[in-house]
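One chain of protein is taken out of this complex; the other chains stay put.
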């Protein structure tokens, strides 16, 4: 591992445009000694809008975790708001692995007493709900909103989805009594800072939040615990298409 | 779909021996009009002992869900105690999909006020804990025990693992004040009825429980809701090895 | 106990009409080897719409549990949505005892991520809330609705209550984002299958669900645990009208 | 209702000896303007050690609630640690109704950060657990202990049960890190003040606590809400042995 | 300590007018053998409408706790709805210490199944939410309402704030399906009894509730546990303005 902190930012879907958006958001906040490697799977789903999509995307995440570990990256970010494959990735990785939903939610609890989430399709709301339950943040979430557009609308160049996100944030601020808003999709990453300024409340993008969290853990000398639950996967022969997933 | 109820029992690991064990347990309790199709992935992990293993196994589960749906099976059982891929499978399936952890835990709450879980490796305990939280059953679980042997020890023919399971159940009954015990691995399925008799308390195998749950839902005309969260996956082009996962 | 599975379905109120409705719903889903014994107390309350009514009805439930046990029935269903006397009945019974709220709620969590409940009078909502808390299903329930008609309106032959239930279900589907609906009264049992078809989502009746759950437990050789909390009542001399409640 | 505050203390079991114990404990703490009416059912169970016993005892409680209401008592105490029939009694009563488990648990949270419970038979522990969940006090309870003697051992004159309670309290103080102890049976009521002195921590008897709570509510002009959930039972014809339970 | 029960009622803000309001409310419900000492800090905040205000007010509360203890009062009431400094006060005090939010919430759960809270400024709602969580009463609270007027509007003589409280209570009764209302500010204390009469449901003031709770604990011989968590503060040299806070 070099003197630089190398943060591998994995977009779990196959959209190159979104990978660029995410990489740009990561670089915008990364420290001067941090290098961002933004990657996405060669095979998989073009966008993630449900549990089925997540299951497929998880394989691509794991392939990149393995590759990143072999390259000696300092840590990993899973840049999809459902944090797909988070615990599997932690088993496989040597360094820290942070999901963007996780990072954004954690930070939201530190700058507000209650926050709202603005996401894409209504069916992704249940994924956020389950993460709130798992992470312990149900009490901190005032409401969840869906703009009812698919994820890739954020990359269609029309600006419509961005406008709907903005409208959703304004409405959330007004209705929910929330002090902060969490953006519920990696593709919204570049909107956070301008919305923070416009709305006058923290509007939190998980990509940036997760990059800072990885940098922080690395600086503190903390990494994924290899004692017990998150130890490296038990070595066994993986067959077929999965044969290469475990490092030698 | 024929007049028969066809229950596809998917062993998510690639062990043919365990698939037979599971199939036998399923057939032992299936109704006279039920046909059991016990299957396992051609590729994947030989046993499931962590989140990484689960992530891989989920792909095999989904391939079989798709195949089963095309064959017109009545419903599906995911026969690994972590219920890997459960919500993804529900999106993909037309019929009901039941996990064996889920089925066993639900039934345990109906025959006792508190139950214990006996599982294989200590690192699988966290998976059971998370399921208890997700399903709402934390209050019902008095304790979790691990016999500290790998899953495939249940198939090595020595009987050692079976004896350790038996000892674990006896100890759990004595120590925990539990009224029932849930067996925490599909490979333990055939032990349930004799342990129920020997211990004089319900010792619950999820494979049998899940088969009966699928039969019940089918008989009631109930299937996975396709309204909202568990609707069929949004149609999109899957690439590479995943291309065939969505039905036409 | 005969080769047949005999399920005693106890309507805890004294309404013969509702007992017939419930018995019919039970028979409609029972397996070919199952015999349904639909009974109701000779004395008690004509309908159950509060905790006071439940307390009285519980005595009738227990009398029938005792009688059923002496007749050698395979298991028991308590066919009132508050599951009155459930744990007391489990102590007294040898076989499994299932409440219809319990059964319907459990099944709803297996075919949807969140469900709604449609019940009768607003004051019965608190009973359902407490059951959701006890059973661990608060996170699964999106909303509770009351049609604001008494229970016996379901038996007045006018069809008004049935129409209000239907309207309540349609509204719940539209408003709550729920994937399934649980019918909150035994008297609604016969509506489930047609509403399931009309609405295109699972509309779940607890009577049928509970019958299948008893059949399942019996087939699995599982019964109420007699170790610890649900052991037979401590033998003591019951006085007065209660003298006959304990088996010899 | 007279100028005096009349508190009806209902021992739900039929033991006259225990009713006297309870009445004495109530009188020992009652205010100068309070009259204690200690009553028990003519018919029912001699002691309450499970859900079945509770179900029967509830009928006796309701008969006395009705009688008390007709006599114009100011409020009611249900003097059994499972608070049997509490919500049913609240529906039937005009004045406040307080359970002794409820009262003791509430008070314990106000003089300590965590408390222990010492009760009689192990099988009654589950009842206390369920009350802790219902009342919201799970976080306040450090541990539950059973002396493993039946309730009526407290009235056998040998002092053995009392000595076991004392030993249980001493052990709980030492092991659990609790600041207070709740006595888990109405029959232990007279032990509280001496154990409080001996142990140097609050040892709380629910009978006394409930009497003071009723006095307090009466003095504040607060009574059971008759708006909504706890309104008087819906008027309907009760049949048979239950015919007289509703006031005219 | 005299034969009288002396209850020190500490208004944590510096408003003499509100201290009189609170003292009057306390005296109106105190028993004949109870003396009320209503006090407020000489220095601090004129009203408490946030966490910062609470932090300052806590110092004044502690000074009075110390003084009260030295005077030999029987117990203490903290008469601000956020219960500021409650656990610190319990450490410092010898007698019981009760917060008015605590007392009102506890009593509300005993006369209703669910209650609403009506408070002053919207930003105080989060304080009540946190108390509901701490005390275990989240399930009992149907809704929180703010009249959007500052605390001292209750003392401006115009009656506007009182009218808004009344309107808020009426609206809460209609909308929330609650059986009782908790007044969320010590300055509303004198409104409770008339609103109880007008609305026909328990409208609960914490000042009165807390006074009765202290009287009850004193009568029962129960005081703040000095074993463990709430033991007297570890003796150490306090410097500067805090030097006098610990008793000799």
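Annotations
Letters A, B, C, D and E name the chains as they come in the text, with residue numbers starting at 1 for each one.
What we mean here is this: a residue touches a chain if its C-beta (ideal position, glycine included) is under 8 Å from a C-beta of that chain, and two chains touch if they have at least 3 such contacts.
None of the values given here were measured: they were computed from a predicted structure.
The chain that is not drawn here is touched, among residues A:12, A:60 or A:96, by A:96.
Within the complete assembly, E:14 is the residue of E:14, E:94, E:113 or E:193 that touches the hidden chain. Across A:60, A:85, A:168 or A:208, the single residue that touches the chain missing here is A:208. In the complete assembly, the contact with the undisplayed chain comes from E:49, out of E:49, E:83, E:102 or E:176. Mapped onto subunit D, the footprint of the missing chain covers residues 113-114, 139, 177.
As for the chain not pictured, it touches subunit A at residues 29, 31, 87, 96, 98, 102, 106-107, 109-114, 135-140, 173, 177-180, 192-193, 196, 200-202, 204, 208-209, 212-213, 215-217, 219-230. In the full complex, subunit B touches the hidden chain at residues 122, 125-126, 129, 133.
We adopt the following convention: only the chains that are shown with their structure count from here on.
Subunit B and subunit E have Cα centroids separated by 53 Å.
Between the Cα centres of subunit B and subunit C there is a gap of 27 Å. Shared interface positions of subunit B, defined as residues touching 2 or more other chains, are 87, 113-114, 139, 177, 228-229.
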